[in-house]
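All protein chains but one are shown in place.
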Amino acid sequence: MSIMEIIGSFLVIVGSIFLFLGALGIYRMPDLYSRLQAGTKATTLGAMSVILGVGFWEPDWFLKLLVLVVFIGYSNPLSSHAMARAMFKKKIFPWTKEGGVDAYKEVIEPTGEKQES
Amino acid sequence: MNVIFLILILFLVGAIVTAFAGKWSSLLQDGLFILAVTIPAVLFFTQVEMNQLVGWTRGGIHLELGLTPFSYFFAILVLLLGVASAIYSVGFMHGKARKSYYYFNYLLTIMAMLGILFSRDFISFFVFWEIMTWASYLMVVMNGTRTQEIGIKYFVFSAIGAYAMLMAIVLIHAQTGNFLIQDFIDTYPSLAHGRQILIPILLLVGFSVKAAVMPLHVWAPGSYAYSPMSFTSVFSGALSKMGIYGMVIVFVTLLSHLPEGGLIRDIIAWMGAMTAVIATLWAIAQDDARKLLAYSSVGQLGYIVIAVAIGTPMAMLAGLFMAFMHGLFKGALFMVVGAVEKQTGTTDFTKVTGLIRKMPWTFLTALISIIALAGIPPLGGFIGKWMLYESLILSDHYLLVIVAFFSSTAAFLYAYKFLFGFFLGQEEEEWADVKEAPITMLIPMLALAVGSILLGAFPQLILKPINNGLISLGFSDSYGKLWETSTLFNEWGDKVVLQPIIYAIMGVFLTTLAFTYFRNRKRTRYVSTKDISTSGEIPLAHENLTFKENFFQPFLRAVEPVMKKQIDWYYREFGAGLEAIFNFTRRIYSGNGQTYALYAVIFLIVLLLLNGNLFGQ
Amino acid sequence: MEKYLDILEIAIYGSAVALILIGLYGALTKKSLIKIVLGLSIMDSGIHLMMIALGYLKGGTAPIFSKGFENSADQMVDPIPQALVLTAIVIGFGVTAVALSLVIRLYRHHDTLRIDEIKNLKW
Amino acid sequence: MNSQPTHLQPLSTQTKVSRFLMNWLLLTIVWIGFTGTFDLHELLTGIVVAGILSFMAIRIFTCCDLALLAPKKLFYLGKFIVVFLVALVKSNFDMARRVLSPALPINPGVVKFKSQLKSNFAKMVLANAITLTPGTLSIDVIDDTFYIHWIDVKSADPEVAFKEIAEDFENLLIKIF
Amino acid sequence: MEYIIYFALSIMAVALVFVAIRFIKGPTTGDRVIALDTLTTLGVSGIVLASYLFHRFIYLDVALVYGVLGFIGVIVIARYLEGAL
Amino acid sequence: MVGSPVLFVAIPLLAAFLIPLMGMIWKEFVRIIPGLVLAYMLVLSVSLIIYIQSHGTIVEVISGWGPPVGINLVFSPFSGALTTLMTFLGLLVWLYSHKFKRNVDYEPAKKYFILLMLMVTGSVGMVLTGDLFNMFVFIEIVSISGYGLTSFFVRRDSAEAAFKFLLMGAFASSFLLIGIMIIYTQLGTLNMAEIAQRMPQMDYHMKVFSLIFILVAIGVEAETFPLNGWAPDVYTQAPGPISAAMSGIVVKAAVYANIRIIYTMYDLQGAYEYLLIIGLITFIVAETAALKQERLKRMLAYSSIGQMGLAMIAFGIGTKEGVYAALFLMFSHAIIKSLLFFSGSYLVYNKTSKYIKHVNGMGKYLPITAFLFTLGAFAIIGLPPFMGFWSKLALLSAAADSNLVILVAVILVVSIVEAVYYLRVVNRIFFFKKRANTKPEKPTINAMIAMLSLAAIVLVIGFYPDLVTGLIERAADDLMDKGRYIGEILSKN
Partner (left out) sequence: MKKYIVLGLLAVLGYYLMSIFLLVDFGLPHFAHGVKDVYLSSSKNILKVSNAVTAIVVNFRGFDTLGEVTVLFLSATAMSGILYKKRHDIGERSILFPASSIIRSGAKMLFPSITLLGIYVFIHGHLSPGGGFQGGTIIATGFLLMLLTYQNYSVSHNRLVWVESVAGMLFVIIGLAGYFMKGSFLENVLPVGELNDLFSGGVIGIIYVLVGFKVAAELIGIIYTILHEKG
């Protein structure tokens, strides 16, 4: 096993574990927004790591895998954000403790469908 | 071009040209119309030779046309009535709407009837049969909204008949491989027994419809009554005889080979008898001349059917002779009604009365034709009736004799009613201005009446063609002259035994008529309704002295049970029931697309469940 | 390995059939036009899956002769079902698009999406 | 294909050319990524395609121009990526902790703060970075105001929140864009 | 290496189960979409691993396209959910 | 050779893609080009028909790969005859619509004519192709054009009709795919000739299953009961000429497909009985449903379905006479029904509801149109001496020759129902009084030409059926000779 392969294997294993954790988070977290958090962070890192890992195994593929990694890093937070905003607009507000803050709720609720910039 | 073909083409071209000629000139159209009938008629009598075949192949089907002695006899009737009625039509249709339409269909009808008579193969036969049907159908529905139901009825029954015939034809084709009539007649004895029975029955159903045999007659009264009268004289006089034509051929060429033939003949004879009785009773009940004549036609056709179904030589002769006579006098009678309708605008006995002085020639025609109809000795009607009774008795059909006699007697009642209703009785203010019918209508009427007289005196004129026709059909090869068996005729040839007597009676009759007429003309004395000399009583103003209304009320009350429910009623109920069922089945198309999709899935699953059984190994 | 394939077989065919049936169920019982169209699409996907599965070859690889696979024709799965599926998908898409536009128009006319209320045409 | 967001301001020719070249470069790089080779045919095709595409997309693809290639900016960009990756890894361990023991005290809430960033693109990058860093999720950006879902709200005060969540990134991003 | 891939794939398969449960349970549409989104990420990683397993570079295209379509799909749904359509 | 069968597809597609561009230059082009293309197709098919008289069936190879590798088009006496019929009707439909659609906007007109042209093209493709899956593609082309054309009138219930059509069509295409895939997995080929050749090797159950799926699928387009729920709605709601095209072109192509599959591809005797039974049920249900219709085009639609049932019955008889009769029926029905739809549309022109009662008294206002409708009605119920009679006679003869006496009887009895509902309409046209609120619309000159040419055919063939019987007979021979079909195609390899 070359050093590249070892790095690759490490990345793949770690990545897959994070993917698993992300999925677990989606399953276990109490409310939608925390699920989104779990889903985004863990799965993004997990996928990036797995893909990069494969890139270390097969350097010929590296360029293309890099495109994938960048794409995932770019798109995942965007989609999470889009979902978060969409759910807010549907008036599904995050769970907060007594007296917890919800600054965005005020944007949605008092003026109704306030259009943004 | 063969002359047979030419005749048909001339009719067709004539029909189209005449139809369009109306755009330019009405007079030209009338002229063309007369020419379109007469030229082919002249061609027919001068140029057509017997047993000359013209054949060609269309769409892989061999077709043949030709004239046989048997069809020659019918052709005489068709062309005679066709020409007479055509001339009459010019007068009758003058100033009426849809003249082009009328001429077109008239010519097509005549063409189709000739075509039927020319056909030597079933396809030509059927094609012309159908052209005849739809052309006459178009005549039936011609007179506006209220005739629609009648038209549909006519068409449905025609279709039942035609399709029965068509079924027979394709079954025949399956047996012989072609459509030639002669080939089939030759093959018939060797067919399977089931087919031997089925095919003639189907053909008979087809012909019975046109011959208005009960229970397939329900279309006839209405159709006869509501077509233009000028056409009805052809319709009832000649067109219905096409059914007789076909029946005779079936009886002679097919049923004679069949063990069950006798039974079938008897059944049909009885159906004819029932038709005669019931239609006659109905005729009596009518207050409208058109309907009266229409029912009368059906009844008379019943007689004819009895005769041809019995099928002894004399009966056959009687039937065909009556067929011809019926064409003459019924043609004339419908023309009479047409003339009355034309001049007065109605055909209702309860409205029109006392026309004898206004329309003397019309009255004369009516009188002669009624005498012929009633079968009173001097005229041709008598000869047919005599031969019918004679043949029925000789062939031991005593019950039929009774029935025929009953209805024949009953026929006097409506004959009288007809004559009395229009022409005799009180003259009324309303009809004071009525004029005699135009000359173009009078001539053909009188010509037909003269024909009736002529045939009374010289029955051999038409008996000879009948004789030749039947013999050529293979009806009998042992007799040279079929009328020999009748007591009415002498043994040594074509002279009628009673001829001198008939001449004598006729002479007396005509003299009396002439005398009465001319005397009355001078000496007529008009009386008011208050003139006590009428019967010794003073009639009240509201009392109708003409007895037109409820004329035969007591008689009708007596026969009421027979007439309570017309066969019509059953058909109507049946039709309504069918429509209700159809109306229900079409709810399959529920309008919900999902249901349709469900049908598809169910269908698929049913096929899958059936798989092995449906498609076989 | 045989056993593994058996399970795979039933799983793949089973899911294809399940998709077909689910789609059919939706198309046959749902009242909403949108759901019916959705049902049709699901049925389509089931059929596409089935088509692909029917062309599968045990241990097969994609029918692409890319570098290193120039001589692996024997191990390649049947390319024909894939080509057919491609066509079928595109056609299915076209039909769905037309269906949706019809749904829009029906909604515009009838103000409802319930199929059992849209039956002006019947019998 | 035409693409005209009407809200965009007309651009000067120089900016256009600069952006066009930048796009061309970036798209060519992306193309090379797609193909994964430096094969001549592929490369030529890529350059041509990327050129045509950037020419057509000139009004859309507005993130940056050639100025981005200045070494200083590239350095900050690299720095940003490193900071970001570190934050990402940190956030993952943080998330793993929470996922595995959900009993951990959390105090979720939505906070807001204002950002100094001008370009929309930079705001987008910042929002993404925030989403990927520990315990935060961008919910919306309205003008300058960021709304952030924070899984463990330390303070509802915008200033504090900004410091906690976005300050590092924003400082770098201001230098880049 | 194969074993590592098998390990990774099986652990991802387990992850898939959790995602699937979330997809079925909901409770909101948002949850389902998040599950789908995660599924996409898992799928992309899975395809990359599989293409390495089969040594087929060309399968990576599938991963790329899958990722793009998945992303756009989520955006479309999000836009629909927030009532923009 | 004057051209090749592939041009039947290539030229219309080229034109279809060209039309939107040409429309930008001169709007009239969107009407003219489809007409030119359809005329070209007609000329092409006539000249190819003449060509094959002396040179035999044309098997056109596509992409240079002989059958069974590539897709091939087969221009045989059978498919050629149908192609000629379809292109002819297509041209007439175009002619009829050409000015009729002048009052609609440019955009709808463009769509109308493109869809019409491609519907004809798709039907021709269905008939010409020798490849099963390619047939599926053409079926979809036809269907989608059909959906679009059905819903052409925006203010009617046309979307409802189109949706039902689409729903059934979608089911059909799914089933068809299943059927095709079963065949493919068993025989490894999609070429119909090769399938036919290998069919004996196929497992019996697979054979039956595949046939069932295909029959149900194609049955939808061929309007067989109970898959034809869409048809009356579509015929009612589509523009008149399109109804004519549906019944005269599309359904004919579907029946062709049905028959080619049963006669050539499969060797299952029971399939003929299936045709016979289903055809009979279709015929009976449709004709009885037609009796009580209140809308003219809906009545014509049921009549159409019934006639297709008749054609199926004829095919189901399975003898050469039966096939001959079926082809003759299809031919005469295509012509006559088009005439009826063409003239009927004008008789109820000004009403969106198109009730039969709106034809009342039209004989007086539109004499020629009314006469042509009557001619069509007489012809379709099989009155001699019009064209419909010869085909009905051929059918009855074929049935009688095969000893199917009951069948003959049933067909005839049901035909009476048919006669009744047509005559009711004819009576209304001529003998009822016009309703006050109906306004007669004179047919355009183009429409008149289209109707008159159809009427001329009805009359001429009625008097001189030999004009077509030879062609039909050759087509029937061609269909019956399965061995030759296989040989001709596979020898092209």
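Order of writing sets the chain letters: A, B, C, D, E and F. Residues in each chain are counted from 1.
Assume a residue touches a chain if its C-beta (ideal position, glycine included) is under 8 Å from a C-beta of that chain, and two chains touch if they have at least 3 such contacts.
On a predicted model such as this, the values are computed, not experimentally measured, just so you know.
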| query | For the unseen chain, which displayed partners does it touch in the full complex? | reply | A, B, C, D, E, F
| task | Pick out the residues on chain E that sit against the missing chain. | result | 58-59, 61-62, 64-65, 68-69, 72, 75-76, 79, 83-85
| said: For review purposes, identify every residue of chain F that touches the missing chain, sorted by number. | reply: 4, 6, 9-10, 13-14, 16-18, 20-21, 24, 60-65, 68-71, 105, 107-108, 111-112, 114-115, 118, 125, 131, 133-134, 137-138, 140-141, 144-145, 147-148, 151-152, 154, 159, 162, 178, 182, 185-191, 203, 205-206, 209
| said: Take the complete complex as the reference. Which residues in chain C touch the chain that isn't displayed? | reply: 5, 8-9, 12-14, 16-18, 20-21, 24-25, 28-29, 50, 53-54, 56-60, 62-67, 70, 73, 76, 78-80, 82-83, 86-87, 89-91, 93-95, 97-98, 100-102, 104-105, 107-108
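Quick note on the criterion: only the chains that are shown with their structure count from here on.
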| said: As a teaching exercise, work out the groups of chains that remain connected by touching when chain E is ignored. | reply: A, D | B, C, F
| said: By mean C-alpha position, what chain is farthest away from chain B? | reply: D
| task | Report the inter-chain centroid distance for chain A and chain F in whole angstrom, where each centroid is the mean of the CA atoms. | result | 57
| task | Calculate how many whole Å lie between the centre of chain B and the centre of chain D, each centre taken as the average of the chain's C-alpha atoms. | result | 101
| task | Mind pulling the residue numbers of chain E that touch at least two other chains? | result | 57, 60, 64
| What are the residues of chain F that contact at least two other chains? | 160, 163-164, 167, 171, 232-233, 289, 292
| query | Taking the complex as given, what residues does chain C use to touch chain B? | reply | 24, 27-29, 36, 115-116, 118-123
| Contact residues on chain A for chain E in the complex? | 5, 9, 12-13, 15-17, 19-20, 22-24, 26-27, 32, 35-36, 39, 43-44, 46-47, 50-51, 54, 57-58, 60-61, 64-65, 67-68, 71-72, 75-76, 78-80, 82-83, 85-87, 89-90, 92
| remark: Per the touch rule, the chain E residues reaching chain A in their complex are 1, 4-5, 7-9, 11-12, 14-16, 18-19, 21-22, 28, 30-31, 33-35, 37-38, 41-42, 44-45, 48-49, 52, 57, 60, 63-64, 67-68, 71, 74-75, 77-79, 81-83
